[in-house]
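Heads up, one of the protein chains got dropped from this complex, but the rest are sitting where they should.
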Amino acid sequence: MQYNDALKSIFNELKDWEDLGSMADYIPELAKVNPNKFGIYLSCINGESFTYGDTQEKFSLQSVAKVFSLSLAYSIEGARLWDRVGVEPSGNSFNSLWQLEYENGIPRNPFINSGALVVCDVLCSILDNPKADFLQFVRKIAGNPNLNFNPAVAKSEQETGHRNHALVDFMKSYGNIENPTEKVLDFYFNLCSLEMTCEALAKSFLIFANGGKTVEDNLQLLSSVRIKRVNAIMQTCGFYDEAGEFAFRVGLPGKSGVGGGIAAIHPGHYAVAVWSPRLNDKGNSSKGMKALEMLTTKLELSIF
Amino acid sequence: MQYNDALKSIFNELKDWEDLGSMADYIPELAKVNPNKFGIYLSCINGESFTYGDTQEKFSLQSVAKVFSLSLAYSIEGARLWDRVGVEPSGNSFNSLWQLEYENGIPRNPFINSGALVVCDVLCSILDNPKADFLQFVRKIAGNPNLNFNPAVAKSEQETGHRNHALVDFMKSYGNIENPTEKVLDFYFNLCSLEMTCEALAKSFLIFANGGKTVEDNLQLLSSVRIKRVNAIMQTCGFYDEAGEFAFRVGLPGKSGVGGGIAAIHPGHYAVAVWSPRLNDKGNSSKGMKALEMLTTKLELSIF
Amino acid sequence: MQYNDALKSIFNELKDWEDLGSMADYIPELAKVNPNKFGIYLSCINGESFTYGDTQEKFSLQSVAKVFSLSLAYSIEGARLWDRVGVEPSGNSFNSLWQLEYENGIPRNPFINSGALVVCDVLCSILDNPKADFLQFVRKIAGNPNLNFNPAVAKSEQETGHRNHALVDFMKSYGNIENPTEKVLDFYFNLCSLEMTCEALAKSFLIFANGGKTVEDNLQLLSSVRIKRVNAIMQTCGFYDEAGEFAFRVGLPGKSGVGGGIAAIHPGHYAVAVWSPRLNDKGNSSKGMKALEMLTTKLELSIF
Partner (left out) sequence: MQYNDALKSIFNELKDWEDLGSMADYIPELAKVNPNKFGIYLSCINGESFTYGDTQEKFSLQSVAKVFSLSLAYSIEGARLWDRVGVEPSGNSFNSLWQLEYENGIPRNPFINSGALVVCDVLCSILDNPKADFLQFVRKIAGNPNLNFNPAVAKSEQETGHRNHALVDFMKSYGNIENPTEKVLDFYFNLCSLEMTCEALAKSFLIFANGGKTVEDNLQLLSSVRIKRVNAIMQTCGFYDEAGEFAFRVGLPGKSGVGGGIAAIHPGHYAVAVWSPRLNDKGNSSKGMKALEMLTTKLELSIF
């Protein structure tokens, strides 16, 4: 089946699908979003794109944005980054302190909260203006000068972020955080508050499907080897404790966020972004997971 | 770089590489193997094949064989299989009872010991002659009537298999084992004792690179959808607590065993088998991991 | 308040107390017991004794009997015993494999299942006829030739004892079990099936209140130093994951069993046995706990 036919049929089947998921309510600002929003946008590396539903409305990227912070830190630090954070699936819920204690303050991977916080600490150490420099990086790879943080969401997370506070202090006790706790958290909460439409998200992920080159200008912004490695981490660690399920059912590298967004890529072919705010009990968009499973089934094409 | 050039250069670089890994010594029969053996065999779906080193000598597949038992059980049971075993990475060492207790006797995936034992139990329930029927299945997908268990190895494992005994009894206490403990273990230890040469192993994995069809006769022995799912499980769970590292460094679905063998596939392209008995501290062949990392680097081609 | 007044008032208050606990139903034979049985028997080292309720009916000691097996093993092995089992509270449910794995097959204490199984293994190694010799020992310290195992209960446990099977095999994988699994389990299930009336149980525990001497003949059957240490272990480990609660509310060394019995002692004063089959969610007799709490409150006397 062709891309457009596949997306059209997915959208029609799912738009009235009864979604038993519930909103992320621990961040008050996110709980205000209309839970019935649903959009899917697919952008090919040949320039074509396909859109259905609410793809022009901004939503909060949350953990999806951790792919960008990882990419930036990795592009500057190189392999030294892996002294401070691993690349293994966590096998536990995304906030767990267990394994962090068992493994002496080295987070299992850069997508669980602790690992993303270490990446933020790394960026706080190497960037002059972490928030501004990071935003500039994202705008560049997305080819989109209008991307921004949402200060209300960042503030909302700050006020309920005791557990992330605990994670930073805990890792500091192992010597794996260099900057002041508040500075790391301020960067982290802003990172999570990054907003995009489905269209912008799909386009910003094209670089991961295209070996590190921008599609428009063919500029090599990230090295091809590192792009593959970031994709591999997305595949094994991108969906909290459901990474195996996503590989099994969808078969693409991707990353989800509690704002209900998921971005995924088929290397050499396309990037796709889907948004639906209701989450399953593992914290991933339930309709989004379903849509992407239908996509690779209908296209009869995954990386496996 | 072409396949032959890549393999040749890998073989020459690694044959004198100082390997600090050590043999699996908890199975006495395996400890007798010459630790310096090293072979690599790559078999393309177009019929070409390339061989360097000790590729005509049989070795013990051990956990690599769990890909075959999973494939057989899945082909008969279908999705019901996932009621009894998950598809998530374990995030712990391959013998761990922790998560099994935490998750009420349902193993995280079919490649950790507990999960492989559940798969054996499933096969004991549905096959008339589990060992013979299984052997026939492997011979068929491998296109090789000469494959066999190694009774000395099976017996050697039986005598030191207290922990696997414990796993079966433990899962029985949760109602997730149907057959007598001894029957399940006898099948399991025979499964692990399956022997192949690198050549036979690469050829038996071609079906996973070829969407479930045999390369010789183009017969659809396993469904294309299920092959993709088995590949996905290999990707996220195939290397004990180093699955993320293998995805990160190699970027192919694969499976390792403590006999020092690794089989991996690039869907649509090839299957490759490598054998070197010294293991790293995660239980994977250290030279084998290195060889496959060099392979995808030299070919500049992985699934990511 | 005097002993008799205290017991009388406790019995009257509690005999119609609505007990929300439930029976141990995982051992079919135990589930047949009348759940409303209730008896309490207090035996002083000066020879006096006091009895209320169902104190002449036999019940299954279950884990209470582990005090006897520990005492016998300790009296023969001495301090060497602590190389194979610890004396620390477990901080987990009584069946947990977690800490056993974390601590390399050395159970935390002799009263959790794993620790009691190690003690059984020790006795299997040093006794000619483990079951008969053990029974003789218990009869001697109890001054009661009529004590016996209950074969129907032992058999009932054997048939559902997969988890204990797993524990033995698991510890065997660490080298902490010497005898055949079936032999250790046979002894263990018989030990647990030991039956006594409240009167017999209180009298058999007098030796722990009397520094190791029998009350009738003043014979030093166990050394005074070791009696104190067994009492200390009862205090810190005698009530599964409720040992702290029992110390806090009752303030006496004691041991409970899932048959609904509890034995406790006030060193230098008395031994007391209570029986009521309904268990709280930690596996201890709920009315028994309550009765003993009222006892030390009314007597205004505990070891603290």
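Residue numbering begins at 1 within each chain, and the chains themselves are lettered A, B and C in the order written.
The criterion applied here is as follows: contacts are C-beta pairs under 8 Å (C-beta built on N, C-alpha and C of every residue); 3 or more make two chains touch, one makes a residue touch a chain.
Small disclaimer: the values here were computed from a predicted structure and weren't measured.
Although it is not drawn, the missing chain touches A, C when the whole complex is taken into account. When the omitted chain is restored, the residue from C:150, C:164, C:179 or C:231 that touches it is C:231. Interface note for the absent chain: among C:125, C:158 or C:302, the touching residue is C:302. Checked against the hidden chain, the listed residues A:5, A:48 or A:169 yield one contact partner: A:169. Annotation: of C:109, C:176 or C:204, C:109 touches the absent chain (contact as defined above). Touching residues on chain C toward the chain that is not drawn are 86-92, 99, 108-109, 224-225, 227-229, 231-233, 235-237, 241-245, 247-249, 251, 253, 267, 297, 300, 302-304. One chain is missing from the display, and on chain A it is touched by residues 96-98, 101, 162-163, 165-170, 172-173, 181.
By definition in this document, only the chains that are shown with their structure count from here on.
Contact with both chain B and chain C is made by no chain of the assembly.
With centres taken as mean C-alpha coordinates, the chain found closest to the middle of all protein C-alpha atoms is B. Centroid to centroid, with C-alpha atoms defining each point, chain B and chain C lie 48 Å apart. One inter-chain figure worth recording: chain A and chain B are separated by 32 Å, centre to centre, where each centre is the mean of the chain's CA atoms. For chain A, the set of residues that touch two or more other chains is empty.
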